[in-house]
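Only a single protein chain was left out; the remaining protein chains are all shown in position.
Think of it as A, B and C in the order they're written, each chain with its own count starting at 1.
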Amino acid sequence: MADPMRIRANVVGDSTEVKVLMSHEMETGQRKDAQGKTVPAWFIQSVTATYNGKTVLSAQWGPAVAKNPFLSFKFKGGAKGEKVQVTWTDNRGEKRTDEATIS
Amino acid sequence: MNIMTRRASVRVAIAAVVVGAAATVALAQTSAVEEIEKYRAALQDGNPADLWEARGEDLWKSPRGPKKVSFATCDLGQGPGVVKGAYAQLPKYFADAGRVMDLETRLVYCMVTQQGYTDADARKNPFGGPGQKSDIEALVAYVTSQSRGVKMNVALDHPKEKEAFALGEKMFVFRGGPHDFSCATCHAETGKRIRLQDLPNLMTVAGAQKAYTTWPAYRVSQGEMRTFQWRLNDCFRQQRFPDLIFTSDASIALTMYLAHNANGAAFNAPAIKR
Amino acid sequence: MNPRRRNLLQTGGGMTLLTMLAAAGWLQPHTALAADAWNAAAFDTKSMDETMKALGGGIPAQSKGITFVQTPDIAENGAVVPIGVVSAIPNTQSIAILIEKNPNMLTAVFDIPPGTEPSISTRVKMGQSSNVYALVKADGRYYVASKEIKVTLGGCGG
Partner (left out) sequence: MRKNILLWAGAVAVAAAVVGCATAPTDVEVSRRAAAVLKDSFNAKGQAGLDRLDQDETQRLCTQYANKPLPKDVAEMIEKLNLASIKWPADGKWLGDWKNGEKIAQEGRGKQFSDDPKGPVGGNCYACHQLAPQEVSFGTIGPSLYQFGKLRGYTDEIRKYAYGKVWNADAYSACSNMPRFGHSQILSEQQIRDLVALLMDPESPVNK
């Protein structure tokens, strides 16, 4: 199973700033291993962030997003103590959801 | 005009050309260095080493190995299970092992003596790669993070601590391999760089402090969180030496030399580097 | 200027990249790309022409309303290149990042729902020095800005 994400969500003025680190190889499908065999592509394809059940960001990614992806964005509102949820899905169909408390 | 003055004026002319050309090139260079600084600054916010740190904390606190015990009884030098500030005082002499140990060596020791792993199992994956994450790297990320802000304070009290330091100091200048490289080839002058990467002068207190307190680090070129053992191993690889054995006496001696030279500086890792 | 890039920019009878994007019809208006199923065709293309064919849509105009933030001119390592894009264009709906010389040009698309600031930052891989494009969809129309990022060789080289 994939490792948990690290999500930080902080109130900045009247917005909430969300910073996410995801544990993922993000294999491009172009790299060759030590034996010279091409390593198949393996990467996160979609990311969705929600707050109070409402989508605050959704994204589609290709394999050129860097390994162990980082993402930062801001949405209006958000109160301390409430939760932000982030879900990613990769091209193998693996899915991971984590949440963070806004502080 | 006599020959002497003519020569002198030719020299002056050449010097002027050199200075002029150098100035133009230097200008392009300054902006390149400034842009690289921006690149490094942009990476500081959001260090993937955090992912290793979280996994390492979990590994530290969970029962592991054939004996199903956690690291709660592992003494890193500050008492069983104490991680706070422990890394800032390593390497040190451990009476129970009769040997000077750095963090990685001590982790392997605890895995073998307390958790029941075989020595081979404990040290089989010190440096992770794609699809094979290293538990050692995760544990190191967690333990070192608990020394963030703590001043380096590596003692040379025990004779074996003194001995490790003295050996490390000599190994640092040992030239070998087809390229005649030693650690000192790249790390004994202040203000030098390889390509655009600044090289710390590890023979000065300031240089050792700056370098040692920023390892371990997430290495963006590799996408992995690398330990100081890895740093030494990869330096020797680039020196065209053979493969430095994980937790070998030489690796501990060199770590002792560099860690002690960094005394007094606040530890600030896991960091993020090229 | 790199000859290959000049070719790309001027393919099609002197058209610029931007007019080409426009001619090919970038993204369909009024669709939120990232919310749909993963657009395999768009992400799988090997060249600029294919990328454009795979995407339908509107007309991108060069815009000063799009800025790169925390995006260096030189990357110390192409494996991780920080890119931040901020759009000052009202009603920004999505932000996409394209890297001209990567094997696949389209890198990421972010949908910005109402209430979310039109500002994202992420990190991408670059195989070599290249132009990077930030494409913004706002009010159903398309805008673009570009920046060249140099990827340097670092370290001992091995």
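Just so we're on the same page, contacts are C-beta pairs under 8 Å (C-beta built on N, C-alpha and C of every residue); 3 or more make two chains touch, one makes a residue touch a chain.
Keep in mind that what you see is a predicted model, and the values were worked out from it rather than measured.
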Task: Listed residues B:86, B:107, B:154 or B:253, member touching the removed chain - done: B:253
Open item on the list: Considering the complete complex, identify which of B:66, B:80 or B:242 is in touch with the unshown chain.
Closed with: B:242
Task: Candidates B:185, B:204, B:221 or B:268 - the one touching the absent chain - done: B:185
- [ ] For the chain that got dropped from the picture, name the residues of chain B it touches.
- [x] 14, 17-18, 21-22, 25, 28-29, 32, 98-99, 160, 163, 166-167, 170-171, 173-182, 184-186, 189, 191-196, 199, 236-238, 240-245, 248-251, 253
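Throughout what follows, only the chains that are shown with their structure count from here on.
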Task: Contact-richer chain pair [A-C vs B-C] - done: A-C
Open item on the list: Nearest whole angstrom, what separates the Cα centre of chain A from the Cα centre of chain C?
Closed with: 20
Open item on the list: Based only on mean CA positions, could you tell me how far chain B sits from chain C in angstrom?
Closed with: 37
Task: Per-residue overlap in chain A, given as positions that touch at least 2 other chains - done: 66-67, 70, 72
Task: For chain B, residues that touch 2 or more chains besides their own - done: 220, 223
TODO: Mind listing the chain C positions that touch chain A in their complex?
DONE: 32-35, 38-39, 43, 79-81, 84, 99, 102-104, 106-113, 115-117, 119-126
TODO: Using the touch rule from the top, collect the residues of chain B that touch chain A in their complex.
DONE: 45-48, 50-51, 54-55, 130-131, 218, 220, 223
TODO: Over in the complex, which chain A residues touch chain B? Could you list them?
DONE: 3-4, 6, 19, 21, 23, 25, 27, 39, 66-68, 70, 72
